[in-house]
Structure formats: C-alpha cells, structure tokens
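Note that one protein chain is taken out, while the other chains of the complex remain in position.
We just call them A, B and C in the order they show up, numbering each chain from 1.
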Amino acid sequence: MANEKRKNLTPVQQEYHLFEKERETKRPIVRNCARAFLVGGIICTIGQAISYFYMYFFDFTEQTAGNPTVATMVFLSMILTGLGVYDRIAQFAGAGSAVPVTGFGNAVISAAIEHRTEGFVLGVGSNMFKLAGSVILFGTFAAFVIALIKTIAIQWGGL
Amino acid sequence: MAALMVASGCAKEETEQKQSLQGTNLMRSQTSGTAKGTKLDQGPAERAADYLRRREDIRDVVVVNSGDRLLVAYQIPHMQRWNRKKIEKDVEGRLRDMFPGYKVISSSDLKIFWKTQQLKTKMDNKRLDQREVNREIGRIEKLSKEQT
Amino acid sequence: MLKGHRTWVFANKPVIVATAVVGGPFEANGRLADDFDFLHEDLWLGEDSYEKAHRVLFEEAAFQAMEKAGLEKEKVQFLIAGDLINQMTPTSFAARTLGAPYLGVFGACSTSMEGLALSAFITNYGGADYILTGASSHNTAVEKQFRYPTEYGGQKPPTAQWTVTGAGVAIVSPKGDGPRVTAATIGRVVDMGMTDPFNMGGAMAPAAVDTIEAHLRDMQIDASHYDLIVTGDLGRIGRQVSLDLLRQHGIDIDEERYQDCGLLIYRDGQPVLSGASGAACSAVVIYGHLLKRMRRGELKRILAVATGALLSPLSFQQNETIPCIAHAVAIEYGGEA
Partner (left out) sequence: MLTMFFWAFVVGGLICVIGQILMDVFKLTPAHTLTILVVTGAILDGLGLYEPLIDFAGAGATIPITSFGNSLVHGAMQEAEKHGIVGVLTGMFEVTSVGISAAIVFGFIGALLFRPKG
C-alpha cells in the first residue's frame, strides 16, 4: 500500500519523504513489543484467574466460564476507562491493552463517555460503535463467509 | 528486557511443573481415584480408573459408578491439551467398548473433575445411597453437556 | 506596502498594545507557567462540555487583554480570530459574547500569525484603532475531533504531538507603546505528500521553510537580522527537519536562534512525545513568553512563523495527503521606533 501511494508522488515529494524519514524519531518496536507481551500476558492471566474463580465458586465449566469472564473483563475495562486510567496503560502497553477484549470494551466505552455531551440518543447512542463497529462488521462478515463455505463443504462434499 | 522475561518465564515454568506434579502425587496418595469406602460396588469404576491411569495422555483420574452409570473425569497433561478433542473422543469410545452395559459419561473438564471428586469424597464419608448418587451424577452430566 | 512577492512591510509599524494568555492544567506544569495570565486547574473550566470550556478560554483571554490595555469592550472595533473545531464554533460563540465585528479566520495552527498579519495590515492603513486578534485550542476538544475519544487506549507514536489547552490574544493599534509589527509574509500551501496525522511536524516543516525563505528573499535580509526565528508547532522532528532543509537551501541559521514554540512550552518529562501543537501553541508562547522577553529587552527583533496543517479527519480517511501552511510576522521592540 505504501508503495502504491509513493508512485503518485512527484520526485520532489519522494525526495522529501526520504529526507524526513532520516530525521524522524523511530518507533521503538522491540520495546513496544516487549511491553505489549508483558501487559497482554498479564491481562490474559487475570482473565484466566477470573474464569477459575467462576469455575470454582459457581457452576461453570471450562467451556461456559468464558462468558462471565468476558463480561467481567469488560466491566473492569469500564471502571478503568471511566477513571481515566486505561488510556495511560495503553500509552505504555500499545497492543497489549488494545488486543484483549478489555480493549474492545475500552473502544466502546470511551466513545460512549466522550459523546455524552451530545445527549444520550444522538451522542452516546450513535457514537458508541464508531471505533468498535468495524471489528463487529468484519468479524461477523468473515464468520458468515467461513461458516457458509464450511457448511456447504460438509453438506455436499461429505467432509 | 525481553531476555529477562524469557528467563523468568522459564524459571516459572519449572516451578509450576514441580508444583503440579506435587499436586498429582497428593491427590493420588489421598485416594485411589475411586470411592472404596462406599457401600456401592465400585468395581467397574476401579477397572476404568486402572485403564485410564495406564494411558500416557491422561494425568489424574476420578471415576464413580452407580447403577448403570459410569462417571469418568480426568485431566490431560498440559502439553497434550492440543489434542484434547481427539483424546476425549478416544477415551469415550474405549470406555464404551469396555463397559457395554453402562451409560458412560466422560469429561476432561476441570469443573467436572472437581465435582466428581467432591461426589466421590461424599460417597466415601457419608455412605450415600444409589438414588442420591444417581441424582448427583445426573446433575454433573447436565453441566458437562452445557455449551457456551 | 507589498515588498517582493508576498511580504507586507508596515510603514506605520502597528503596535501590540496588550496581550493576554490563558492556559490549562497541563500548561500550568509546563516551563512557561509564569508567563500565563490565568491558569486553570480543571480542563472543564466549570462548563459542561469541552467545547464550552474552549469558548471560555478565548473569552477570558480577550477580556483580560482589554483590561490590560485599559479598553472598554466597545472600543475594540474588530475581532480576527479562529480555532480548530468544526466551523470554528468556540471562537464564533466567543465573538457573540464580545459583540465586536468579527472575521473568523482558519489557518489551523497558523491562525495566530494569520490573524496578527491581517490585523497589522488593517491598522497600518487606518482601518481601525483597535483590533483584537488571537487563537485558541483545547486539548480534549481537538483530540475528540481529529483523533480518538480522549479515554480511548490508542498508543501514540513518538512523532505525535500534544495539543495545547489555552488561548492567546493580542490587541493591535496604530499608536501606543509596545512591540511593533514591521512586516508579514503570507504563506502558500505546501504539500509534500505526507499522510501520517501523527507526524504533523514532519509534514509542516517544508511549509515553514518555504515561508522563511520567501520572507528573507522578499526583505533582502539575512537570517541573522533576527535575534530569534521561532516556528509555531513543528515539534522535535519538524524543527530538525526544517533546520536541515534551510541549511540545505543555503540559509545559514544559528541553531540557538531557531526555536520552536512547541518545544518551549512544556518541560522535559511531560508526556508530550515530539512536542506541543494546536492553534494556541504559537499564540500562547509568542503573546505570552516571547513578547515578555522583548519587553525585558532580551530580544529586539523576532520572526514568528506559525505553522498549520490544513487537514480534516475526513480528508485523512479519504487518503488525502496533508496540505500545510506557514505565516511569518516580524516583530520589533526597542531601538528606533
């Protein structure tokens, strides 16, 4: 994609891009990855602890404990987002806090909080999914296509 | 930083494995995996437990039987969990062959394992009668069938 | 009077009779906290939305400047100002409060110098006795519009910049005492095909270079003519890039005399990554900090080059590149007036 874009640039622009690149602060990729690993791992470990909690104290199996765990994680995400902590964690953790389901919750909740000044119907209601919407759209559509292919394969291919 | 984490990660794994091994030893020394103290005949349960214990892809086993029901709960060693579905299928099939007259309920789920263990301890201590045990087994069976 | 291609020289040298700057909590922890007239502890300023708080910032700065100049509200004949929010509502609503005839100007973060250049031009030719000009921005209101919700956990890369919460206002008059505006160079839109909205400095640097070069050429002077050339909000990367670019073009600039408002305002250690930005950045630093230094006699001649990135979230999503602009204003104080 980057190359495609570059083709449309004039030589002067291309030259400047290289000139600027040399002086640009590089993203600390290794450090960011290490942090993402650490924080993402910790969040998943917390999730594991929560699901053991539900299995131990309630009648949930390994299969079914996932649901209350996800709900609990989203709840925690709401508290941290509301207190203004989640974005601080994210600046440190990057994908480590964006990829777990808490990040999905954060995307929905932060948009909801942000637009409450525009009212609950026009603000919160219509802006809630402005960040997370694409995840739902593409997740659902991809799942639809894959399940369709698989079903057809099973029915006619005898797989 | 990354190196440090990997190092600490390895160390952690070692201790964990040790701990989980200790856990299994404890569990085995406590009981034989079947409820011997009960007045119900646990012969089939013991045979099933014996068989499963000999399998390499199974770690801990708890088995209970009552009437025509055989409730088998076991744990799979962590590295074998990748093949969990296959092992479950295999175990279920083998047990069906071994106990043709029985309704076999088997699960590798941790919750079912805990529940079965509880039931077994109860049978040991409280001398439950068949009806009570059947009811409890039914409850565990329902739980194991639940989907997400 | 037009000199060269796009530089105005003001023969009557309009005077900046008073200035006022207001800032938020983040600025209060910054390096220039002492140069603010008001600093707010609360980002909301007691209002129920950030946009309203944004409006209040500008109103406060405007009233404070009038008080310092000893002017009644009615004496201000024109208001030339702008901000970054959609359709410039905060500034327009503030203009409703002030009641003065109003010209809204948009130059993104270059608005401050665009307004000052226009005000100087109008007063120079007898168009007004007093013009109030300024620019404002509010961190969270701007973030909300241009980037993500403020509580959203998106990691900002090291090239990103921090939008200043504040407002800077100046009152320009043909007569009086104070720093004088001697010349202004209007920038043209420069687009180097940069697309990363988290690297504004890198995108804007060529625009700043273009305007500085044009100014020096039109005025037929050297960079050393000025005690200080200060850019608006290029940040760490933009400053380095523009400095190297200027040198590549054969303009010799003393590194000490080439500063950036975005680097002056905050302390090291504040989480601003590459530096500050926003319409208020140049307004606050120039009207607050730098003019104070001029009054103290530390600086005699400065060239203020406010830089702006003329993008919108929409244009970015439609894969448009970022067009940039810079306006330069020369300010003098002391010596022959």
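Here are some notes:
Here is the rule we use: a residue touches a chain if its C-beta (ideal position, glycine included) is under 8 Å from a C-beta of that chain, and two chains touch if they have at least 3 such contacts.
These figures come from a predicted structure and were not determined experimentally.
For the chain that is not shown, the touched chains among those present are A, B, C, taking the whole complex. Only one residue in the set A:Thr25, A:Thr61 or A:Thr81 touches the chain that does not appear here, and it is A:Thr81. On the side of subunit C, touch with the chain left out of the figure occurs at residues 43-44, 50, 139-140, 149-151, 154-155, 157, 196. Contact between subunit A and the absent chain runs through residues 2, 27, 29, 32-33, 36-45, 47-52, 62, 66-71, 73-75, 77-78, 81-84, 93-96, 98-105, 107-116, 120, 124, 128, 131-132, 134-136, 138-140, 142-144, 146-152, 155. In the full complex, subunit B contacts the hidden chain through residues 9, 12-13, 16-17, 19-20, 23, 78, 81-85, 110, 147-148.
Keep in mind that, in the parts below, only the chains that are shown with their structure count from here on.
If you sketch which chains touch which, the chains link end to end in a single open path, with no loop closing it.
Averaged C-alpha coordinates put the centre of subunit B at 72 Å from the centre of subunit C. Per-chain Cα centroids separate subunit A from subunit B by 37 Å. Subunit A has no residue in contact with two or more other chains.
Looking at the complex, you find that subunit A touches subunit C at residues 5, 8-10, 12-14, 16-17, 19-20, 23-28, 32, 81-82, 84, 86-87, 89-91, 93-95, 97-98, 103, 106-107, 109-111, 113-115, 117, 131. On the side of subunit C, the complex with subunit A involves touching residues 48-51, 144, 148-159, 191-195, 199, 202, 205-206, 236-237, 240-241, 244-245, 271, 274, 319. Remark: subunit B residues 1-2, 5, 109-112, 114, 143-144, 146-148 touch subunit A in the complex.
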